[in-house]
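If you scroll down you'll find the structure; I have some questions about it.
For this view, one protein chain was removed and the others were kept in their places.
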Amino acid sequence: MSVATVTLHERLRAALPNAGISLRTNPGPSGQHSLLVDAADLPDVCRFLRDTPDLTFDFLSNVSGVDWPDPAKADAVAAPAAGEGSAPPTGGFLEVIYHLYSTRRRIGPLVLRARTIDRATRVQIPSVVAVFRSAEFQEREIFDLYGVEFTGHPDLRRILMWDEFVDHPMRKDYVAPDDYEYEPTPHAAVLEKAQRHYVQP
Amino acid sequence: MISDPATSLTSAVLAPGADDDQLLHVSLGPQHPSTHGVFRMNVVLDGETVVRLKPVFGYLHRNHEKIAEGTSYLASMPYTDRLDYICPLSNNWAYAQAVEKLAGIEVPERAEFIRVILGELTRLINHSAFAGFILGDMGAWGSALMYAFREREKILDIFEELTGARMMANFMRFGGCRNDLPEGWSAKVSRLVDDYGPFLDEMEKFLVGNEILLSRTLNVGSLPREVLINGGITGPMLRAAGVPYDIRKVDPYGIYERFDFRIPLGATGDCYDRIMIRFLEMRESLKILRQALDHLPDGPIIHPKAKIRNFIEGPKGELGFHLISDGTTRPYRYRIRPPSFINLTLIEDMCLGLDLADVVIILGSIDIVLGEVDR
Partner (left out) sequence: MGIDFNLVADLKSHGVHVTSFESLVNWGRASSLWPLQFGLACCAIEMIAATMARYDMARFGAEVFRPSPRQADLMIVAGTVTKKMAPQVVRLYNQMAEPKYVIAMGACAISGGPFKDGYNVLKGIDRFIPVDVVIPGCPPRPEALLDGLLTLRAIIAREKLLGKHRARHADPNGTAAFPVPEFGAHDLEPTANREIWNPPAIVRESEGGTQA
């Protein structure tokens, strides 16, 4: 069931020489390695993986957004392989992770990553909805909760929060609205928030 | 034949110029008797015919992922119960397995057997309740559900004896289960398994060949296989269209490769197939349960002692947890791959050109639970 990510990496590099694809290894016990794809090349890579007869990654199962305010952390989880460049040292970025499967060959997951340039304005990643319909709502969710702008998405709107909402609540630096006025039995994180409302002696 | 399975059917149906004053805009939900939970659909009708349908999510978005990223790994276990609240134990299982893979924890054999038993009992609950709910959508309000909930209560009694709770079991632990089986528990499950077959016979007798059911579900809401796979549809929805993809077979987790069971497949993937496939799956679940009960070994139930994604075949489809650990006690990223949510991707394509009444059946046949859709 598992995918030989290293072999696939070679294959992709040979087939798409202009695409920026680098291998990232996972140091944990799971050993789930991944391919970091330049955002601009992502739809082409996906289309190649889907339509090449002996690959047939026809099923994009999952799309996750991740917020990395500290790029060093991103490298610790998905370490650049020998000779590959590490993440840019300045600022943070947003990352989108794709898990691809092949229902015909019954293998997976192939993990792809794409990163934005920063977390403020240059947060564009090309949408893969034209290749995999299953990304439609998941990309909207990441747009909603992380603020990644998927260029070329047919209907990029907020999906879970209301349209008037302006924040991206899953980001690490999001501050939730303070509505802990009345907490008879606060504990843990709620205690911290509730303490702000205690009457000062 | 569709040249590219990712192409949406939307543009084909809504002809240019059709978007005029003659069209009726209907908001179905979030409080609507036939929506399953607080789910809303903005439907545009031309007469009775659906020409556009946009689902609206988020009415039960209770921030499970954010809360889980701020707490310890184990503290998220009770929250997983509340994802797909019809089948809490499947969620427990998927999450426990994800953390086990993340940390490289082995699970003792007995615990694996208990998990299989609980997982398949949960599938029985889900599929029975599904049948009750979808018949309610067709107008058989209450009666079919009454039968389904009668059986559900029996299974809940078994859960309650083992876990202390009817619904929110919070039972699985990383590396095993929370407590061992009480005395006489497996005998009770065994009796239930014996009695469940007749219940299914009874239900099927009411359903197969029922004229209302046939006319409401045959050839309603089917889509080509390639489109379904491309749209990320999983679980009974996908298998009803004849795609042999069940993780219990494709990538057997736990000890599923030891059991002798088959994956029922449908032919056309219409709503009728989707209903029947769930009945056939329950029969297979009973087979698995029987085998698991017969071979339940003795032994410990819990093991003494960074980035991963793990799936199980939940009753509604592929339920996955995507965890990223940064080495601390809290997950850095905690993402759920919710089958109910992703199975809704193609709802518009399924409904276009059909009547408004069919929308309710199609939504019912997708079998969603909002706790999981919105998380």
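First chain written, first letter: the chains are A and B, and each begins at residue 1.
Convention: a contact is a pair of C-beta atoms (placed from the backbone, for glycine too) under 8 Å apart; a residue touches a chain by one contact, two chains touch by 3 or more.
Values in this document were obtained by computation on a predicted structure and should not be read as measured data.
Asker: Just to verify: which one of B:Leu23, B:Val44, B:Ile67 or B:Ile255 makes contact with the chain not shown?
Answerer: Considering the complete complex, B:Ile67 is the one touching the chain left out.
Asker: Looking at B:Gly37, B:Pro55, B:Gly266 or B:Pro338, which makes contact with the chain not pictured?
Answerer: B:Gly37
Asker: Using the touch rule from the top, list residues of chain A that touch the missing partner.
Answerer: 160-167, 169, 174, 176-177, 179-184, 189-190, 197-201
Asker: List the chain B residues touching the unshown chain?
Answerer: Touch with the absent chain occurs at residues 30-33, 37-38, 58-64, 66-67, 70, 78-79, 82, 85-86, 145-146, 149-150, 152-153, 166-168, 370-371, 374.
The rule we apply is simple: only the chains that are shown with their structure count from here on.
Asker: Chain A to chain B: how many Å between their CA centres?
Answerer: The answer is 25 Å.
Asker: Within their complex, state which residues of chain A touch chain B.
Answerer: Touching chain B: residues 1, 26-30, 32, 34, 58-62, 64-66, 73, 76-78, 97, 99, 103, 106, 109, 111, 129-138, 154-155, 158-162, 169-170, 188-189 of chain A.
Asker: Show which residues of chain B lie in contact with chain A when the two form their complex.
Answerer: So the residues of chain B touching chain A come out as 5-6, 8, 54, 57-58, 61, 63, 65-66, 70-71, 101-104, 226-227, 229-234, 243, 245, 250-251, 306-309, 311, 318, 320, 322, 324-327, 332-333, 335, 337, 341-342, 344-346, 374.
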